[in-house]
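Apart from one protein chain that is not included, each protein chain of the complex appears where it belongs.
Note that the chains take the letters A, B and C in the order they are written out, and that residue 1 is the start of every chain.
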Amino acid sequence: MERKKIIGLIGGGECSPEIEEAARAVGRGIAEMGGILICGGLGGVMEAGARGAKEAGGMTIGVIPGTNPNDANQYIDIPIVTSVGYARNIIIVNSSDSVIAVDGKFGTLSEIAFCLQFGVPIISIFSWEIDPSIITASTPEKAVELAFSVAREFK
Amino acid sequence: MERKKIIGLIGGGECSPEIEEAARAVGRGIAEMGGILICGGLGGVMEAGARGAKEAGGMTIGVIPGTNPNDANQYIDIPIVTSVGYARNIIIVNSSDSVIAVDGKFGTLSEIAFCLQFGVPIISIFSWEIDPSIITASTPEKAVELAFSVAREFK
Amino acid sequence: MERKKIIGLIGGGECSPEIEEAARAVGRGIAEMGGILICGGLGGVMEAGARGAKEAGGMTIGVIPGTNPNDANQYIDIPIVTSVGYARNIIIVNSSDSVIAVDGKFGTLSEIAFCLQFGVPIISIFSWEIDPSIITASTPEKAVELAFSVAREFK
Partner (left out) sequence: MERKKIIGLIGGGECSPEIEEAARAVGRGIAEMGGILICGGLGGVMEAGARGAKEAGGMTIGVIPGTNPNDANQYIDIPIVTSVGYARNIIIVNSSDSVIAVDGKFGTLSEIAFCLQFGVPIISIFSWEIDPSIITASTPEKAVELAFSVAREFK
């Protein structure tokens, strides 16, 4: 069985309308490419991305920090209810074949750090660019294209 | 959006052919009822259950303890790669609307304990029966039926 | 360097005065034997045990589920602030050379299950007796004596 690619989307729980639009386009792109979107399941970039994925008929997973599946935004198909707080950031990273960061602050930075540490390919769009192994993309479409082309292969 | 029911299947990483058959029937039943099967993603009961779910056209999630998605058995559609070891047991429980235990030893017991603590309905078939709030089922079919009828509702 | 023995004390966050007295005697005994007490850091058995250990001049560690060190009771010297919720139960077990269970409900049961799974010696006093490898003690003093005599050795 060939598994579908699982692409992580990370970014802030609150964001501007412009960032929201970018995240939504990333979500749409992941779904159109046949991938599954995994994210932190809450608001801001996570909600906009999940919305975009659902609009394009995709599937969405929300790895939430708390204990109540209703913490997940309305565009999440499968809430993974971790109950381990921000330790869930590591689970998002490890579960992703590649990760796209859109904007985001320190929580996002921690996830980018884990990507770099674990060797999970990370694409940045309007986000932290603190290491040369972070791949920067100028548009959501480019970010999605890159995310699939550099995604980890597990054999 | 109405979310599909997510039913947990717990049990040992190794088991007898009889238990395997029971787990497979549980997996099949969950899929036939339109539910998503979530489990620990490894061998034994987890693999047999995921196999059954796939045979019935269902979807399977494997919440694995390690860092490599290939640790998941071949019937897992979506590996959640937690990297947090046995702390992943808590994630399986919290992510389930109800849980079916088939056989199993101490790892399964810890999951049953968390079900009891968090109020996640737990159905036992050939497994631990150490508290009156554990619902016992005599057949896999009964277990599945019960799992859907007592599943948590989140509004 | 010879490390001091670290003895886990587990049990309910609420308990009767009799259980409180037993837990306090366990804490006192651990300290008198030169051990360090590790527990979940909150109320009930955890607080009574930590109080007993401090009264006998011992040291106490509280592995708390939340993010605020002040969640720890007043008898905790070192709060380990895990922020991972009940996943902290596993950390208590893994950090203990042996564990004493005093009373307790489902949270305690999950910890006993992890002891059995990981091979951490577990002594029960007025607690769950669901497996023959659980050692039962009739008094707090006996429990402490047993805890030190069966404690894991790491070389």
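The working rule: contacts are C-beta pairs under 8 Å (C-beta built on N, C-alpha and C of every residue); 3 or more make two chains touch, one makes a residue touch a chain.
Note that the coordinates shown come from a computational prediction; the quantities given were computed from them, not determined experimentally.
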item: Partner chains on view for the chain not depicted; value: A, B, C
item: Residue touching the undisplayed chain, where the options are B:7, B:23, B:53 or B:84; value: B:84
item: Among C:42, C:84, C:125 or C:146, residue touching the chain not depicted; value: C:84
item: Touch criterion as defined above, residue of A:33, A:116 or A:150 at the omitted chain; value: A:116
item: Chain A residues touching the omitted chain (full complex); value: 84-87, 90, 105-107, 109-110, 113-114, 116-117, 128, 130-131
item: Absent chain, residues of chain B that touch it; value: 67, 83-87
item: Contact footprint on chain C, counting only the chain that is left out; value: 1, 3-4, 6, 36, 61, 63, 67-70, 74-75, 77-84, 87, 90-91, 94-95, 118, 154-155
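Definition applied: only the chains that are shown with their structure count from here on.
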item: Centrality ranking, top chain (CA atoms only); value: B
item: Interchain centroid distance [CA atoms averaged], chain B/chain C, Å; value: 30
item: Intercentroid distance (Cα basis), chain C paired with chain A, Å; value: 40
item: Whole-Å gap separating chain A and chain B, where each centre is the average of the chain's CA atoms; value: 26
item: For chain B, residues contacting two or more additional chains; value: 84, 87, 90
